[in-house]
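Only one protein chain is missing; all other protein chains are in place.
Chain naming follows the written order as A and B, and within any one chain the residues start at number 1.
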Amino acid sequence: MNAKELLKKLQPLIALVVMVVAMSLLSDKFLTFANQRNILLQISVNLCLSIGMTLIILTGGIDLSVGAMLGLAGAVAAGLLKNGLALKVFGVVLQFTPFGAIVAGILIGLALGFFNGIAITRFKLPPFVATLGMLSIARGLTMLWTGGFPVTDLGSQFGFIGAGFFLGVPMAVWISAALVAIFYFISKRTTLGRYIYAVGGSEKATAFSGINVNRVKIWVYALGGALAAVAGLIVTARLDAADPKAGLGYELDSIAAVVIGGTSLSGGRGSILGTVLGCLIIGVLNNGLFLLDVSPFWQQVVKGFVILAAVAADKLGSRKE
Amino acid sequence: MRAVRWLIAIVVIASVCWLFPLFHVMSLKTATAEKVAATFNATQFAEMFWTNQLPTALEKTVTAKTLLPAFQSDAAAAKKKFSRSVGLSEGYFYFLRGEGKILSVSDDEVSLAVTEGSTNAEVSLQTGLIFGNALRDGTGLLSANDYPNSQDFNDISAALNHIVETRTLPKLREQAKVGAKISFVGCAEVGDEATDLKPLKVIPFQTKTE
Partner (left out) sequence: MKTNWRKTLLAAVLATVAILFTQNSRAQDAAAKSKIAVVISTLNNPWFVVLGETAKARAIELGYDATIFDSQNDTAKEASHFENLIAGGYKAVLFNPTDANGSIANVLKAKAAGIPVFCIDREINSTNAATAQMLSDSYSGCVKLGQLFVKSVGKEGEYAELLGIVGDNNTWNRSKGFHSVVDRYPGLKMVAQQSGEFDRAKGLEVMEAILQAHPNIKGVFCGNDSMAMGAYQALVTAGKDKDVKVFGFDGADDVVKSIAEGKIVATGMQFPKKMAQQSAEFADEYIKGKRDFAQKIAVPVEVVTKENVGKYGDYGKK
């Protein structure tokens, strides 16, 4: 690997270091333990979404439905936990345990993601269109399931995964860190991981070499859905409420994190670790703009420019090669 | 080999579900009953308030004979001494009782003269549709601070208004004859002193004709 390539890989890291140094010079609150913990807690949801999004973008696809799937999974889990599932035919109610609600939420995410994958591979829909459809379907189902009202008062057992602490660090941070480790391993050390990069690099070549491209894609979208569901469970547990509007617009934050982390939107190039850096950069930026007392209106403008700058850097960098 | 793997997977999943059950089965009836018990029932609450709390509060009322001359001579002083208000509201409530002679009866009000020898309508008992919070807020017995969800508190208002409309008012309309003497207990809301004091618009809890 030559110096040029190395520098390119380290680009998100350099940006993060620059921001951290700048922020710690500008605010004495920035480097405190409580503040650092907050940053990690606040990016945990976006991190879960972005891990899945990275895999999807690596295959050359995109998933616009992650925010809506997050909302539905959270709402379903909360509803099953709070009200149970009434089976009128048998005259019984299945009262879900917190564990059962979590499993159900993740299965919902997995199923929705699977549906995305089927729509894209079997029905040959462009990922943009297929997941745009799912965005609307999942949001509508969330509204139907909740009647438009938040489901609240879910109890401390369920709340633990979002609001609890383990060794002084929030559970949500542990969960997202574990997912990063697992999916880093999957992407770098397993056959599925190699296939994902291969599909994104050149779909035709991959198919020629006898790999079932469709199967890889279905897996990736299903995993993306399951990860969105985990994010939904964390959001729900943190707030002790499943808001039917939860996750509105989160797909954009997630895509931003992936792109800032150096993953190419055309697929095949990028990594989970880059996405972690991307999430951290967005987290530090949000936190820093707040600590510096920047008006909420300016915050949005600044964030937009940072995203543009990151993508511009990526584009300029690859043109030279 | 494949079959063995599947078998192991199924056994593992089954034992996890056995150790950490996903759900418990409950009968639909008990579950619904629990849910109903947990939700606030404004009608029931208003009923309890009507039969238990309200009768004991009647001594807190001011008599119309004291109140009317008081606000006629100095509205601000009377407001300070006898009224109560909620929150940052400029409007206020009187909780009063009194007796009077019926001067006129219309579809939605019964006008009374209260002070000795008066021929003006000084109090108007409202007998039409009842709206607003005079009954809930006027007595000082109920406070918004006790209700986590203000929708519940608002429902109490509607339920109390309904009780008055269905129990107090039909009797009053039937018995109210011009010239008869009548005693009443009720609440009055004063939003605009220019119009609401002359006559004082009272929503009655109880009325009695002699």
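Assume contacts are C-beta pairs under 8 Å (C-beta built on N, C-alpha and C of every residue); 3 or more make two chains touch, one makes a residue touch a chain.
All of these numbers come straight from a predicted model, not from anything done at the bench.
Undergrad: Using the definition of touch stated at the top, determine which of A:Ala246, A:Val259 or A:Ile307 touches the missing chain.
TA: Per the contact definition at the top, the residue touching the missing chain is A:Ala246.
Undergrad: With the missing chain put back, one of B:Thr43, B:Asn154, B:Ser183 or B:Thr209 would touch it. Which one?
TA: B:Asn154
Undergrad: Check each of A:Ser136, A:Thr152 or A:Thr191 against the chain that is not shown and name the one that touches it.
TA: Only one of A:Ser136, A:Thr152 or A:Thr191 touches the chain omitted from view, namely A:Thr152.
Undergrad: Please pick, from B:Thr30, B:Gln44 or B:Ser89, the residue that touches the omitted chain in the full complex.
TA: In the complete complex, the chain left out is touched by residue B:Ser89.
Undergrad: Just to verify: which one of B:Asn133, B:Thr168 or B:Thr207 makes contact with the chain not shown?
TA: Looking across B:Asn133, B:Thr168 or B:Thr207, the contact with the absent chain belongs to B:Asn133.
Undergrad: Mind pulling the chain A residues that touch the left-out chain?
TA: 4, 7, 11, 14-15, 18-19, 22, 26, 29, 32, 34-35, 38, 41-42, 45, 146-150, 152-153, 163, 235, 238-241, 243-246, 248, 286-287, 289-299, 302, 305-306, 309, 312-313, 316-317, 320
Undergrad: Write the list of chain B residues that the hidden chain touches.
TA: Counting only chain B, the missing chain is touched by 86-91, 129, 131-133, 144-151, 154-155, 157-158.
Everything below uses one rule, namely that only the chains that are shown with their structure count from here on.
Undergrad: Taking the mean of the C-alpha atoms as each chain's centre, how many Å separate chain A from chain B?
TA: Centres of chain A and chain B (C-alpha means) sit 50 Å apart.
Undergrad: Residue numbers of chain A touching chain B in their complex, please.
TA: Chain A residues touching chain B: 80, 83-88, 91-97, 99-100, 103-104.
Undergrad: Could you please specify the touching residues of chain B with respect to chain A in the complex?
TA: Checking each residue of chain B against chain A gives 20-29, 31, 35.
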